[in-house]
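What follows is one structure encoded as structure tokens, with my remarks underneath.
Excluded from the complex is one protein chain; the other protein chains are retained at their positions.
Labels run A, B, C, D and E following the written order; every chain starts at residue 1.
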Amino acid sequence: MSTKLTHTDEAGRANMVDVGHKEKQIRTATAEGFIKLQQHTVDLIRDNHIKKGDVLTIAEIAGIQAAKRTSELIPLCHQLQLTKVDVSCSIQDNGVLATCTSRCIGQTGVEMEALTGVQIALLTIYDMCKAVDKTMVIEQVKLLEKQKLDL
Amino acid sequence: MSTKLTHTDEAGRANMVDVGHKEKQIRTATAEGFIKLQQHTVDLIRDNHIKKGDVLTIAEIAGIQAAKRTSELIPLCHQLQLTKVDVSCSIQDNGVLATCTSRCIGQTGVEMEALTGVQIALLTIYDMCKAVDKTMVIEQVKLLEKQKLDL
Amino acid sequence: MSTKLTHTDEAGRANMVDVGHKEKQIRTATAEGFIKLQQHTVDLIRDNHIKKGDVLTIAEIAGIQAAKRTSELIPLCHQLQLTKVDVSCSIQDNGVLATCTSRCIGQTGVEMEALTGVQIALLTIYDMCKAVDKTMVIEQVKLLEKQKLDL
Amino acid sequence: MSTKLTHTDEAGRANMVDVGHKEKQIRTATAEGFIKLQQHTVDLIRDNHIKKGDVLTIAEIAGIQAAKRTSELIPLCHQLQLTKVDVSCSIQDNGVLATCTSRCIGQTGVEMEALTGVQIALLTIYDMCKAVDKTMVIEQVKLLEKQKLDL
Amino acid sequence: MSTKLTHTDEAGRANMVDVGHKEKQIRTATAEGFIKLQQHTVDLIRDNHIKKGDVLTIAEIAGIQAAKRTSELIPLCHQLQLTKVDVSCSIQDNGVLATCTSRCIGQTGVEMEALTGVQIALLTIYDMCKAVDKTMVIEQVKLLEKQKLDL
Partner (left out) sequence: MSTKLTHTDEAGRANMVDVGHKEKQIRTATAEGFIKLQQHTVDLIRDNHIKKGDVLTIAEIAGIQAAKRTSELIPLCHQLQLTKVDVSCSIQDNGVLATCTSRCIGQTGVEMEALTGVQIALLTIYDMCKAVDKTMVIEQVKLLEKQKLDL
């Protein structure tokens, strides 16, 4: 593990570090996060879930789209081509758990993509529930797992 | 307070609700969130903070830019023209606290913009510290305050 | 009705025409389009429609998001702030009909936004069905109605 | 040919399918579409065509740019790097025919990029002619050909 | 004229300044810039100019599109809705002069939009000529005029 910040050079100036010398590997990352909701809100989502306008589907789609745009949002992130993104939102007792798995064949890890997918999925749920719930909190957004496999 | 989801119609189908009939008001919102870091990581940021490549400045800039793009990221958010965005990242004992205030003159609230500014600022810190800290968690992202004032 | 192309000046050079002198009005437009599918494909969508991963919901969301980005895609379109976008995809005997209604309070019409919403919704259905149907055709994309009302 | 929708998993939930295991090949696709115009409109475009502000050039450029952004517009499309995009708009008796060829070296086909290039080129023509022609219809947008060649 | 940097607060921290209290006015700005080219390159552009694939038209379109996206590119720029953008590229003896006029009804000036339109138009010419000219320089990019008129 590094003991210094990798995005700043010796003079402390920011840059997008060179990953060109790294080997191409299959990179996978999974992140998750939670949005705490009132019981009433959970019930409304569950009810809607079986109708046509699915709150969870919309959040999942928003998360997938955001994961693909991570390098536009996070200034020092490298561009990459995800071979897979999967965002899953599941109703829990007191909120919704969002999980995102991203994968690419590349020279740099994909945890920022997984985390971005989670964050935008949770914000999308926030947006759709904000008229009915004034106490929502997004919590425990973190990386669950990160892998690299040789091709 | 509404008792039903406003982004789905009677049939449960999603849409971007009509805000055209609402009055233009000065809308302000403030949100905050926290990223928990190891002591060592906090020290590295604090150290860098007085050099040229400022981790917190980069996170603040990323948050401001993301707040302006909220309607691209959150599917059912309305486009609006923010008259002000301020993102502030401050070092705490065990992490960094990000706060975002957004303002517009418009027909719909700006809390999603404030929350998006916070989330992307925190993800940017995550990105810049991920080589030195494997235990980061983003926590307690929530709305602090929301106001509307007549013009 | 004009008898010359409004986006080219006297010398035939393209520009984004000045709409600053026009009055702000409530502008609404509705467009529709159709994607012709095989019977088998229609059945698969209908079947999926009652499960969680809803093809039509995803197409509707994609259409809404694209409508908001019309001015990025169509070079001479003005930026505007839609107060409402509604995309509706309905299964027909031999395909899916997409309808989009867009609205804004502004100085220029919103038919391009409605048409863009329809086109991207239809392309999204194409994308999700392309593994099972090699004969899809997008047809009859047109404006249904356009209105302006004084404030 | 698949007999089920590839973008939904066993539970019917949408995701961006993993293409990481597929071989890299040279992928080419060609799509076309037509915009039906009044005779008067065709004459105006033809006349402008030999002046400086070329309606067809602008439509072609808009199509090329949109093809590069396909994965932002179509939620479950993979990001890819097109090695070539060519959009050609040609005047016909009663309208304009747009053709787009896209190519990449990658693990997934490029027909959505070709179709998106066609659609946005046609919408751009629609935009530039909408002041003079109220009867335009976009028709027969479809894939003409799709190829993959081993490297 | 201000004697301090307006985008940094008392503590020197960057933010997007509040323009909400400013009056809406008609804002216009014109900027220009020049790309110095070899004689041979100027001839090639002039020759192409009377054919179908017009280098100058493409540069003008690219400039218009970039002007609309200024607030995405310049971190502390406010979002605004341009009512007009006009980019004009004219061949000179030893290069191409690009001029951009932008206009909006808003609370903040549009000079950054005009300058961005000029810069991207010039870069587009650079891109299209880089295979034939290795000595291009972009020069003298500046604001020509800036106006505000009461509504």
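Definition applied: a residue touches a chain if its C-beta (ideal position, glycine included) is under 8 Å from a C-beta of that chain, and two chains touch if they have at least 3 such contacts.
Since the structure is predicted, the reported quantities are computational estimates derived from the model, not experimental observations.
Taking every chain of the complex into account, the absent chain touches A, B, D, E.
Within the whole complex, the absent chain has one touching residue among E:39, E:92 or E:140, and that is E:140. What chain A contributes to its contact with the hidden chain is residues 13-20, 71-72, 75-76, 78-81, 106-107. Of the residues in chain B, those that touch the hidden partner chain are 49, 52-54, 56-58, 61-62, 65. For chain D, the residues in touch with the chain missing from this view are 26, 57, 60-61, 64-65, 68-69, 80-88, 103-105.
Throughout what follows, only the chains that are shown with their structure count from here on.
Shared contact partners of chain B and chain C are A, E.
Across the two candidate interfaces, A-C and A-D, the one carrying more C-beta contacts is A-D. Centres computed as Cα averages put chain A at a distance of 35 Å from chain E. Residue positions of chain E touching 2 or more other chains, listed in rising order: 57, 61, 65, 80-81. If the chains shown are joined wherever they touch, the resulting network has some other arrangement, not a path, ring, star or complete graph.
Which chains touch which is summed up as A-B, A-C, A-D, B-C, B-E, C-D, C-E, D-E.
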